[in-house]
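I have a structure here, written as structure tokens, and I will follow up with some questions on it.
Here the complex is missing one protein chain, while the rest keep their positions.
Entry: chain A
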Amino acid sequence: MLETLAALSNGFAVALTPYALMWSALGVTLGTAIGVLPGIGPALTVALLLPVTYQLDSTYAFIMFAGIYYGAMYGGSTTAILLNTPGESGSIITAVDGHAMARQGRGAQALATAAIGSFVAGTIATAALTFVAPLMVRLALMFGPAEYFALMVLAFTTITSLFGSSVSRGFASLLIGLAIGLVGLDLQTGQPRLTFGSIELMDGIDTVVLAVGLFAIGETLYLAARHRFEREEIYALKGSLWMSREDWARSWKPWLRGTLLGFPIGAMPAGGSEIPTFMSYALEKRLSKHPEQFGHGAIEAVAGPEAANNAAVAGVLAPLLAFGLPTSAVAAIMLAAFQQYGLQPGPLLFENNPQLVWGMIASLYIANVLLLMLNLPMAGVWVKLLLIPRPWLYAGILVISTLGTYTLNNNATDLVILWAIGLLGLGMRITNVPVAPCIVGLILGPLAEQQFRRALVISQGDPSVFLTHPISAGLLTLAVLLVVLPALHRRRTPKAAPTAALAAPEA
């Protein structure tokens, strides 16, 4: 406890220097500005802004990432509320009542309760992260290769059964990601796999290229293919920009309850920020005196899920930092960013790079304060970004995507891969296959294989090691149950209403 506080104060000593504050401020501003653009969710925001940090020292780069990460979350909720196009699965619920409020001319109040709720939830959850992360590190120290492998299998199953419209589509996405992860030289034996004789493919396919290809190129292609058949509505901010006394009274409890749901679920290897937002919505509806308003602009239905979403986002960082285990698309890209700097999150990172880890955690607190200052008075400015004519907006997104991809390795090969992945993304979008499991699969697949083979080397080739180690056996059992139980449940109950809309943001 005291150790943690000391480490945190050292972190603040790093994060509060004017130089660090500048990068933090730049990160939250860019994160919000890019995150607010329709069609760009937090994962893509972080991926697109990676090149901006290439020349930075790793500590400041991650301080900036922390800002981008939180900023993109704030920006995403603005788009969800005013445009009804949630940029990521965590703000789908926000979009429902938030957009209804915007239609009634209460967009400003929806934005305010989202922003303040995000601040409250983000701050409490960051504090929780501060104390949970070192505990998780202690747990991680007990993990050998077999346990790591089992943990990753658990993450695979939860990610696939929680995202998207159907389990089979989730698995399809994960397996596509795992297959793409095979491309390149096998780490242990040096044999090329799935390279089809191409030298360029020997290095494998970059997580960032996959994320930009699926999220930016695939999504833009889909929107281009659909734009003639759809129209969107933007609602200007009007009337009082402040929340009334009643708005506050109806918001603060949902904020706190959302935080309580969001952080623990986000921090579990099961993870994700989507589930807690649904739970928060259901909880607020049950507790509300006006459940009939839900779905038609109830402020609680924005305050709770938005808080839950932001708390989960902080929670996701705990397994990422302690185990190197990404449980969301954004976390996968953060992990890729760590790898870009030759860093591997885990107990050793806390040991060897305390100024980086704690500087980043401290800057999460700072980012929250900066974002509140940035968002409440400047909501009107961000809204202006929504008014960019669509052809130029999407053309610009494509140009920036190719810029980010090219600068990754300074060669055009990545652009060829980007093109192919963009078409894959279009296909997945048309067939309602969620994208996030694919990205997590790509980055986690090779790591899982490495741990698997390492465990076998230690056990001298005996595969029963995964079942004889108690932690590993427990995690694997949990993973199997998570797939089997819902399937059995579905078989007994009649087919539920299709939830295809949840697979991907609807434009």
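Basically, contacts are C-beta pairs under 8 Å (C-beta built on N, C-alpha and C of every residue); 3 or more make two chains touch, one makes a residue touch a chain; residues count from 1.
We take it that contacts and distances are computed from a predicted model.
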By UniProt, of "ABC-type spermidine/putrescine transport system permease subunit II", "Tripartite tricarboxylate transporter TctB family protein", "MBL fold metallo-hydrolase" or "Perchlorate reductase subunit gamma", the chain left out is "Tripartite tricarboxylate transporter TctB family protein"
Option touching the unshown chain, where A:L21, A:A127 or A:L182 are the choices = A:L182
Contact with the hidden chain, among A:M22, A:L141, A:V399 or A:L467, goes to A:V399
Which of these, A:Q344, A:T431 or A:T477, touches the one chain of the complex that we don't see?
-> A:T431
Looking at A:V14, A:V36 or A:V52, which makes contact with the chain not pictured?
-> A:V52
Residues of chain A in contact with the chain that isn't shown?
-> 51-52, 54-55, 168-169, 171-172, 175-176, 178-179, 182, 186, 188-189, 191, 193-194, 196, 217, 220-221, 223-229, 389-392, 394-396, 398-400, 402-403, 406-407, 410, 412, 415-416, 418-419, 422-423, 426-427, 430-433, 445, 449, 452-453, 456-457, 461, 463, 498, 500
